[in-house]
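Removed: one protein chain of the complex. Kept in place: all other protein chains.
Then we have subunit A:
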Amino acid sequence: MASTPTMEDLKRALEYIFTPSTPVITVGLLIVFLAPVLVHLYITRQTPYTSLPFILLAGPSGGGKTSLLTLLERGDTAVKTHTSQTAHAVELTVSTDAGARTFREAARDDAPGSHKKFHLVDTPGHGKLRGAAMAQLVGDGKAGKTKTQFGDAAMLRGVLYVLDAATLDDSLADVATYLYEVLLALQKRAGAGRTSRSPNAVHVLIGANKLDLFTALPAAFVRSNLEAELGRIRQSRSKGLLDSGINTEEVGSEEQDSWLGEYGSEKFTFDQMKEFDIQVDVIGGSVLEGNVDKWWDWIGGRI
């Protein structure tokens, strides 16, 4: 009979397990304590966990965001790009001790000095897809939910708003509207954070791209044009219709929030944003010529 010895074995094994003895108890305790830890590890490994600081690239379509991204990543030249449809993050390193002064050196594998990693998040600029960038700004607090979520919104260090300085005359309305949305979102974010722990100050760099072209406006003009246009938008927004879905009771509280900059001021200037810990700079550059060192320095200062 083959079954009898196995039955016996089983019986003995059961008896051994149920008899209180040191090894059995230790193994049991190990299982009890380790199981939750293992389950926890399993689950945390499943979720993408990124806590690197990140810089957001925003701006209207055709400004050169993706091009800049590829330039900074490759270090030598930007590759050809087309209209983006999805957001995309790239991991870059910036040196903390002036070891690698330019992005060209930092992009090398053997870059000198010590480094800090960060993500540069490129977002689509097409009118229908700007939600991707805005979601990063507002941050819904549910970090690591999907792969499109590039870490916590709290890790946002700065916004690099890239625009095409060569066609700014024609596209000023669109450029300014999007910038208005971005600044307003940041202002609300700063306002919301005041009650509890204040989030990191998020600064904005307006990168006037394509200065290699003949028709491009210099950074100072870009700044003044944008300020004037933002003022006009602010004016017409305040007079415009309410959004559907807002009840008349909420109006009083809402109005204060949707006014960009110093409330009731006549003219809009970027300096007004300092009240909300938002510093706005305008710096010119050219991705195609690789002339973006000042932008890189700004990024380095933010990380």
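Criterion: a contact is a pair of C-beta atoms (placed from the backbone, for glycine too) under 8 Å apart; a residue touches a chain by one contact, two chains touch by 3 or more; residues count from 1.
Keep this in mind: contacts and distances are computed from a predicted model.
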Chain not present in the shown complex, as UniProt names it (candidates "RNA helicase", "Gpi16 subunit GPI transamidase component", "S1 motif domain-containing protein" or "Signal recognition particle receptor subunit alpha homolog"): "Signal recognition particle receptor subunit alpha homolog"
Among A:D174, A:D212 or A:E262, the residue in touch with the chain that has been omitted: A:D174
Which residue of A:H126, A:K188 or A:K294 touches the chain not shown here: A:H126
Residue numbers in subunit A that touch the chain omitted from display: 43, 46-47, 61-62, 66, 69-70, 73-74, 79-91, 119, 122, 124, 126-131, 145-147, 173-174, 177, 232-233, 236-237, 239-246
